[in-house]
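Handing you a structure now.
All protein chains but one are shown in place.
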Amino acid sequence: MKKIIVGVLGAGRIGQVHVQAMHRTARVEIKAVADTYMNDSMAKKLSQYGIKNITRNPKDIFDDEEIQAIFICSSTETHSEFSLQGIRAKKHIFCEKPVDMELDKIKEVRKALKKSPIVYQVGFNRRFDHNFIAARKAIHSNKIGTLRMLRITSRDPAPPTLSYIKESGGLFMDMMIHDFDMARFQTGSEVEGLHAIAAVLVDKEIGKLGDVDTAIVSFQCKNGTIGVIENCRQASYGYDQRLEALGDKGSLCIGNDTESRLEISSNSGVLTEKPLPFFLERYKEAYILEQKHFFDAIVKKKPAPCGIEDGLESVRLAYAAKLSLKEGRPVSMSEIQ
Amino acid sequence: MKKIIVGVLGAGRIGQVHVQAMHRTARVEIKAVADTYMNDSMAKKLSQYGIKNITRNPKDIFDDEEIQAIFICSSTETHSEFSLQGIRAKKHIFCEKPVDMELDKIKEVRKALKKSPIVYQVGFNRRFDHNFIAARKAIHSNKIGTLRMLRITSRDPAPPTLSYIKESGGLFMDMMIHDFDMARFQTGSEVEGLHAIAAVLVDKEIGKLGDVDTAIVSFQCKNGTIGVIENCRQASYGYDQRLEALGDKGSLCIGNDTESRLEISSNSGVLTEKPLPFFLERYKEAYILEQKHFFDAIVKKKPAPCGIEDGLESVRLAYAAKLSLKEGRPVSMSEIQ
Amino acid sequence: MKKIIVGVLGAGRIGQVHVQAMHRTARVEIKAVADTYMNDSMAKKLSQYGIKNITRNPKDIFDDEEIQAIFICSSTETHSEFSLQGIRAKKHIFCEKPVDMELDKIKEVRKALKKSPIVYQVGFNRRFDHNFIAARKAIHSNKIGTLRMLRITSRDPAPPTLSYIKESGGLFMDMMIHDFDMARFQTGSEVEGLHAIAAVLVDKEIGKLGDVDTAIVSFQCKNGTIGVIENCRQASYGYDQRLEALGDKGSLCIGNDTESRLEISSNSGVLTEKPLPFFLERYKEAYILEQKHFFDAIVKKKPAPCGIEDGLESVRLAYAAKLSLKEGRPVSMSEIQ
Partner (left out) sequence: MKKIIVGVLGAGRIGQVHVQAMHRTARVEIKAVADTYMNDSMAKKLSQYGIKNITRNPKDIFDDEEIQAIFICSSTETHSEFSLQGIRAKKHIFCEKPVDMELDKIKEVRKALKKSPIVYQVGFNRRFDHNFIAARKAIHSNKIGTLRMLRITSRDPAPPTLSYIKESGGLFMDMMIHDFDMARFQTGSEVEGLHAIAAVLVDKEIGKLGDVDTAIVSFQCKNGTIGVIENCRQASYGYDQRLEALGDKGSLCIGNDTESRLEISSNSGVLTEKPLPFFLERYKEAYILEQKHFFDAIVKKKPAPCGIEDGLESVRLAYAAKLSLKEGRPVSMSEIQ
């Protein structure tokens, strides 16, 4: 089996996640990793994987004709530009979410993709989580009948730094974007309209930056399903990632993964484990599976499981939620360009 | 111990529930049950409890000076009038919910109560459920810290008859009223504003009556907590009554009661029991406990645990939700008289 | 409906439990309670139930021709003698377990019953627990197929007093007797042989009395099923009453009941409630149900659901376990007279 030659843009946290995950499959060779801010610590971590080219220059990757596929794991503002460069260089692209914070830029990528034969996959890792896949399979194989209601709960263990939040695009763009995608993934439908309420209950400093840290968005889908998404930037018990769906034949829910199935009974009660601490632990296997789908799409010349339309829609939903909160009213998706 | 002498108005389903529950306590004597539509079947059921006076005339109860306390279990449109009569007759009153569908009539009862020393309790039975009490105790004893989010899920096993729905005041007044009260009970706060979305997904006939059968209401409380209530008139797996609360120190959730703790593992998976079928089963003990609180209030001359204000607020919230749905916008509670 | 007139022998803890449970049914009148050691406190508790005759003389009950049924709730050494007196007086008998610690005395009662038309029920309350009934129903309706293995776990929250233990007949007779009966109830088979291991791990003083506080008995049934019973006199987390069964089509298990379905997630983990504290709480409804079966048997002139044979077999099994432990070898039930 010939290996797929890969280049990675960005050697920060998520770049390392992808490199590590790729190392576990025998079908890929990571030839180069480029990061404008590449430092010794990053390089050292990468060195154990036998990567030939560790560089500060992204051009090294785009110009390398042997490289067939790129992973865009650099900071958000570079995503759309790197995407366009990658398309021009005829490389298959795995792009971390969001594709861009500007709808116009995402549309530009979309336009470029229309004439291109490459595989373009957006990094909605949760679609590859064993739990959410199990939920979707149950829904789409009619285990609970016609979907009536969907609830998505998503809570981070702790808020990111204030400097991160400042650049993040806000809770809806940075955090709830995953849940918007999940709503589309589970319902198999587009959202018709939504309404957001939110508050600053975790850290007042977040409020001073014009952002919120706790939010509830209720929504209606084109297929009739109604739903609600709950987000909070902080949960003392860890990373909380659940969902619940009601259909006419039954309901389903997805609980959190834990480190073990240990249960301790004592005078204080019966104690089981907290959810896994954060996304690196909870979605460890999901990163591997999303790569598998990407490489499968390349080899089998089929479309990626989530592409530029998914990247665009999730950002449109984040815009709608921001508008709803700002104006204190429900927003129809037709209002968002 | 001298027994409390009780008269019951209404011998339908809920009237029988109260008679049966009262029979289990040694401190009460049910002297009379009155129902304008009293029939042989009702009377026969009552006969086993040794009740002296089974009558079609409510006056028999109001005029009986020995009777100290009345249970208003008749149809909703009689609640406020019977309440006023009871207050005039100086009897302690347990009134099933809602006190009335008209805010003005509830206010009239409230006015009459201001000058009266009687105990007046409204039948929000869920406040006396062991599960919801445990949740409230945990919240109010700071087990999860300052409350950030509340979610209440309430689903009936099957919709009531269309003729019932026609007279019910609609899903918000008939069904979600319990959840509005629960939101106030758990948060210990009043609702500031709310927004409703809803759909007809269970039975189109319900829609033809101008009602909905599936609804999500998101709300903001005066204390800052935000929340969401989910209702559906039909759940194939039974009566679904849960809640979840998030605070800065942790979260809590309440699951459903089941008939037993049996778990069967087979080739199809691991099967546990459905929730108890409906409110008579789920809240069986709650009815006994709410009576206990009522009789304790009488004996100890203290206020009832939920009174006319609770009866009024829950109906105001139902009105707000109806208005929100009708006008497709968030409604502030200050808009409701 | 004519009420069944009942007399109760013994006004201690279990006698009060039965009086209270009977009070909840409309079909019974408790006419008399007799206890040789009747004191003011006992009498006061009983007074609230409107019992006419509170006495120190058991004869008052046996001689009262109006009394149709008696509850033997007095101390163990009186059970067989009261049973014989009750049979002679032609009264239906509910007798708390064990019928006697001597096999000969139980057999004497059995002999007397052979010529008597009365209903004789032994107080194996666990047979009427909603959980163990659910397990039995599942097994006997072939939900898990042919039974291969049974495991019964039974742990008390704390050991009884040393003076109680001294008179108790030892762990196998006093505590595991319930589990022996449960093994017969669940398997629907008799035990062929058993082997006991045990230790003193809770309190050395128990060992000094010649008793053990922790024990495991493995057994083989006539129908081929093999099983194991685990007992401990102390469990810090409360009263632990579970079982597990394996059949060729699946397995089942029974968990503990809890006060509520509250679950709290915090930095320490996910905490649910301990089992209900002890038998009064866990088997509260079981006492009511076992009485119902007794009264049904009287009214419908059918045999009691558990009778003198069950009373005898459980004591034989306790003897076998004692012998096995003493001689350090498996014991066949054919060795026990």
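Residue numbering begins at 1 within each chain, and the chains themselves are lettered A, B and C in the order written.
One rule holds in what follows: a residue touches a chain if its C-beta (ideal position, glycine included) is under 8 Å from a C-beta of that chain, and two chains touch if they have at least 3 such contacts.
All values derive from a computational prediction rather than experimental measurement.
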Quiz item: For the chain omitted from this view, which of the shown chains does it touch?
Solution: A, B, C
Quiz item: Which of C:Q16, C:S251 or C:Q291 touches the chain that is not shown?
Solution: C:S251
Self-check item: Chain not shown: contacting residue from C:S83, C:Q121, C:Q220 or C:Q241
Solution: C:Q220
Practice problem: List the residues of chain A that touch the chain left out of this view. | Solution: 1, 23-24, 26, 48-50, 130-131, 133-135, 138, 143-144, 249-257, 259-267, 273
Quiz item: What is the set of chain C residues that contact the non-displayed chain in the whole complex?
Solution: 145-146, 148-149, 151, 155, 195, 197-199, 201-202, 214-216, 218-220, 224, 226-228, 230, 232, 234-237, 240, 246, 248-251, 328-330
Quiz prompt | Positions on chain B where the hidden chain makes contact | solution = 235-237, 240, 265-275
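Quick note on the criterion: only the chains that are shown with their structure count from here on.
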Exercise. Going by C-alpha centroids, which chain is farthest from chain A? Tell me that one.
Key: C
Quiz item: If you average all the Cα positions, which chain's own average lands nearest?
Solution: B
Exercise. Could you please state the distance in Å, as a whole number, between where the Cα atoms of chain A are centred and where those of chain C are centred?
Key: 58
Practice problem: For chain B and chain C, let me know how many angstrom lie between their CA-based centres, rounded off. | Solution: 39
Exercise. Find every residue in chain A that makes contact with two or more other chains and list them.
Key: 235-237, 240
